[in-house]
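A single protein chain has been omitted from the complex, and every remaining protein chain is retained in its original position.
Now for chain A:
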Amino acid sequence: MSSFNLDHKTVFVLDHGPTLTESSKQNVDFDIFSKARPQGVVPLAPVSKSLWTCCMEALCEYSRVVWDIFPGEKFLRYVVSDSTSTFLNSWKHEEQSMSHLMTKLAGIGPPLKTSDCSVILGLVSAVAALCEATEIQQQTITEHPGHIIENSGRIVCITQLKNDSHRRSLEECVAEAMKQHNKLSESSGILKILSIEFVLVHVKSFGSDCEVTELRHVLPNHPSVTTEVHDVKATRHGIAIGNRMLNLLQKHYNLSVTSITGIPMKEEQHANSSANYDVLLMHERLTGTMDRAKIDVSDNELTSSMSLKWCTPKINVNELYHCTGAARISPVDVNSRPSLCLTNFLLNGRSVLLDHWQKSGDAGGGSGSSGSKNTHMISCCGSDIFLHALDVYRVPFEDPPSISDGPGGRVTDYRINDFTEIAKKAELLPIGHRLKSVGNEPINLSMKLLDRMSKQWPLVFSKTIVYNMKQAEPLLQVITKEIISDDEVVNCQRVIYHLISMEKDGTALPVSGSTTRGPNKHKREEQYKSMWNELEGLLRLHSTISTNHKQVLDCLLKCTGKESENGNEEKPQAKFRVSTKEEVFESPESPPPVKKMKNESEMAIRPSKGAQSILSMWQNHMDNQNSQFHVEFCGRLTSDSNKARLYPDIEDEVSQVQAASSQDKNDRSGMRRGGGSGGHRFGSFHRGSRQDQGKSGRSTPTSHMKQKAMKKMNKPYSPKT
């Protein structure tokens, strides 16, 4: 079952008969003089408003506030009733506006003077209108077929009653019409009405003594109809009717009336001084505050249940306030100068903090004792002005431990700037409806993007080599894209070729952290191995996105000698590459090029990342320096991690078997099989194997060609530092 509140639909029945043509007996001076009156000029006689005029002005104010506060949520309709009944609008969104109402009202003109007028016709039409579904109700019916719509509504009839029995006949008429329509609803498709609130506004001119009893009761024979009668005299230029309607509005939609006080405004006459003004606003009751003010419907001006004092307009837009409720506002007097100043100020995009202003005792306002804290904020969000209630109470997790004291809090080499790049790419904008060829949920595009960007994303620099390399950046940028162009594939391939030439040239890799103790040839080999592993893993994860992604992976596999998983072709390449390395260094024991290493890692790579602390830079520097004086235990040098394995030969046989079987997975172990050993036995095979490979490398003409080709390719990437 779907329920709609009583205030979802309201139908106004407007008596367009002779009784309302009567003058309100109240005159309005339209000819006033703001400055000194010229001599000898007599002001023009004031004009008097008819009861109809007073009512229509009041009706427009009521409607204005409803549409300001509940755009597209609450619906109003108007039936003009004389000798016939005429609808001024439908439930459609586009006919729920002031301009539509004003145009239609002008179309029907002042009330008729014929005697055959009655509101009965209008009331029957009003009940029929309540049986029609609004666009929101229609949507619910379409989306959830089988739901019973709990359909209620309010009928506000503005008329002049003759006496109480006249009232009873109108009540009876509404109840009877409802009964008939509900009967009809069983056979036809119209909505059944659950309950009606029937509000009779009895208007009379100043001095009239035609009184009816003001009451609110449930009709004895029709428990689903509640009647309320208001007796209003058009005193004070008819504003009594306007006030009564605003009071009714406040009650009908349970609105709060709030006064913004102390708004500084420059005076026209005294430009350098400013006076303080108050503006009265209506808004939905804010959640989190309890507005206990009881709503009394009277002919008096609305009174505020809460006063909010204007504070500094300076607000940091990057500060997030804890806001417990926000409500659209509508100024009670929309055209007064203070109102206009306030709304124009806010519509320009400014926000203002407000303080709860305690009058004597508890004025029924929300926030209780809050000291000097800002309790509210008023600002324009989109086309609407909202009043926000800010939380001024104790935070349930007051004074928590800092995140840096928690798990992972002491890690210093997080890739925060890199994550920021992801956050920038996945910055959401309301563009879903403008993107073509997108399903019904564009937000999923963002989910997919985040998924692609994070397929292999080490949290810290010390766990990655690839992301530390400026040289790899173009490839990393491209590979996370959903669609890669052919040109971009070529660019990626260039990067791979460049990396290969780097390895060949023996360029040190930017391995960060203190784990690079004593980098030398062996270490470097290890680093390149893990770099290739990392890169392959990354490309493999992305290779399923498209054939072009796959092509990049294929290129890498080809270059690292894994184009066919069981192939022997990789051997020459591997030998070739390792052999070229030997040309660079004289011997394995030669001191590592510490300075170069430092330059590479800090100058070429780090500035672009920028997330390294001075401490870690200093540590790197010291480590590098220290490593020069330090003769590394050769067992550790050749080990996988910093731990040296004792008696590696014991597992010799086992490891050979493992190496053979795991070569598919172990990305680059294949290249080293020339040494006749798996990854576990570097200590024993390195020296011999290298010479082996060296020879075969030189004697391989194809690899020589490749070398040349690579050099060519490398040009755009050569020394960037």
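Note that contacts are C-beta pairs under 8 Å (C-beta built on N, C-alpha and C of every residue); 3 or more make two chains touch, one makes a residue touch a chain; residues count from 1.
We take it that contacts and distances are computed from a predicted model.
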| item | value |
| --- | --- |
| Candidate names "Integrator complex subunit 14", "sphinganine-1-phosphate aldolase", "Transcription factor GRAS" or "Trafficking protein particle complex subunit 11"; UniProt protein name, chain not shown | "Integrator complex subunit 14" |
| Among A:Ile120, A:Leu219 or A:Val460, the residue in touch with the chain that has been omitted | A:Val460 |
| Residue in contact with the excluded chain [from A:Arg154, A:Arg167 or A:Arg415] | A:Arg415 |
